[in-house]
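Pasting in a structure now, in structure tokens, and then I'll have a few things to ask.
A protein chain is absent from this complex, but the other protein chains hold their places.
This part shows chain A:
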Amino acid sequence: MRTVTVVGASLAGLYAARELRAQGFDGRLVVVGDESHEPYDRPPLSKEFLTGRADEADLALTDAGELAGLDARWLLGVRARGLDARGRTVLLDDGRTVSTDGVVVATGAAARHLAGGPRAGVHTLRSLDDARALRAELTRGPCRVVVVGGGFVGAETASSCAALGHDVTVVEAAATPLVPQLGAELAVVCATLHRRAGVRLLTGVSVAGLRGTTAVTCVALTDGRTLPADVVVVGIGAVPNTAWLAGSPLLLNDGVLCDDGCVSALPQVVAVGDVARAGGLRAEHWTSATSQPRAAVRNLLAGRTVRSARSVPYFWSDQYGSRVQFAGRRRDGDTVRVEEGTIADGVPEGGGFLARYERAGRTTAVLAVDRPRSFMRARRELAAQTTGTPATAGGPRPGAT
């Protein structure tokens, strides 16, 4: 393999570039990124960056020394718009083409928007540019913020806005936020974090529309209520950036379909991070983006799947001064057992808690609030339990020949 092109210059793309060099690839390395910024870390955007505890320099994932060592050609601020039928040419938005022998797809996901055109005061929070714009508005003085969506981005943003002294309301369509991630029983517990911090949480109601001619003035809800708003932050999920691959031989279905070694329908194309549906699972987790590239690059260089990228899913969230950590693969119907701490009437008592999700006597997942040490032990146990079982493809193995 003489040239490898990494499409995507964020966390997963950078880790893929590192792995390529670490695993001995000494050919031409091209990295394409649609943002003009060098790789930066996204998790702090909704937290430390928004509250001003971190600045842009703190977000940098790499530095000049490492970049020189990677010896890659960085094409930043340009979007890939296609992959040819053989998977050997990446077409760029500006008309250029990159001929390549291998491709790492690391194009990530894009924030979902509400219907309707752009309006001043309405934000999503996915990129550094998004965060800059939102931070600029939030530092102009106290305002009324409506956060649409009570998922992790929504909750963290609401938490940061509250810490900055703004009046915050979160609107969540489901009866309780985070049920798909945490299950109903513990999602209720995490929802109390909002209320405890004085943030209004409206559930079971959706946004009917935004009002205001040039700038947003209020949010109209489906139950007829209206919420006055100076700033609206839309955190209703993300969609994988696969549009540029339409017409390529890759199989797409809410992500690039890959085997559990991140290998796509073409053996010389692998996918990593938010855009990859590996072994039937697409996880928008920081940890997946940093761990998948090792196996994906190994398989890319080997020309076939020799290693599984399967690992125990892990994510964390910092909100309202609490650290929420989750690891494992929970399924509906798992029994929840609180192992440490106390939850009384759905509210965690001081000091946090650690809970296990169990099925047939085995731990399937673990959730902790402010119990990092116990959580770490439990997470390692889960990992040991997982590697003890054979790693097989958990989903379709699309057209691999």
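Convention: a residue touches a chain if its C-beta (ideal position, glycine included) is under 8 Å from a C-beta of that chain, and two chains touch if they have at least 3 such contacts; residues count from 1.
Convention: contacts and distances are computed from a predicted model.
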Quiz item: What is the missing chain called in its UniProt entry, if the choices are "Integral membrane protein", "Heme exporter protein C", "3-phenylpropionate dioxygenase" or "Nitric oxide reductase NorE protein"?
Solution: "3-phenylpropionate dioxygenase"
Exercise. For the chain that's not shown, point to the residue among A:Thr203, A:Thr290 or A:Thr364 touching it.
Key: A:Thr290
Quiz item: Mind pulling the chain A residues that touch the left-out chain?
Solution: 15, 18, 41, 43-44, 48, 61, 63, 66, 286-287, 290, 316, 318, 323, 372-373, 375-377, 380
